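Okay, structure first, notes after.
The complex appears here without one of its protein chains, the remainder shown in place.
Showing chain A:
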């Protein structure tokens, strides 16, 4: 089961259909069971039963999740595959001590793959949809996997299957989410 985490400003918000529902639809199409929880309501049973987690994005003005870092500490000991999307990447990096820096990209941007990884195998550069004002400073335990001309676009933990993407893969790059699901399925007991 995949735990889908909604980072939007409140549970059942107007942003949910924009940032969470498209990810849920990819999971439905892939016939992958999932459970969606707002980030303020993720409980121990949810974490225990999850084979992987996807942290969804938020609206540009929606940064409330950053004010409650304690609600993302579970990422430090989760140890199963995680995909943090845009704001989800910022939350993942922050949990591991990574900061942010201003970097605004809105619209389609070319993403260049920097390091080999199963998530981007066979790709050198691809266009991706971005809506963000900040990028991450890559935490020490992570490596940069891809970048645009302006900032790091994808990171992975050095020894765990924890990924962060600054762009929105659900827009025109669903194959990345599908590859992540394949990776999660292979790691599932």
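Following the convention adopted for this analysis, a contact is a pair of C-beta atoms (placed from the backbone, for glycine too) under 8 Å apart; a residue touches a chain by one contact, two chains touch by 3 or more; residues count from 1.
The rule we apply is simple: contacts and distances are computed from a predicted model.
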Legend entry - Candidate names "Molybdate/tungstate import ATP-binding protein WtpC", "Peptidase S45 penicillin amidase", "ABC transporter permease" or "Diphthine--ammonia ligase"; UniProt protein name, chain not shown: "Diphthine--ammonia ligase"
Inset, instruction - Based on the whole complex, identify which of A:15, A:36, A:87 or A:153 touches the chain you can't see. - result: A:15
Inset, instruction - Tell me where the left-out chain touches chain A, residue by residue. - result: 12-15, 17-18, 21-22, 25, 59-62, 104, 106-108, 129, 131, 133, 170-172
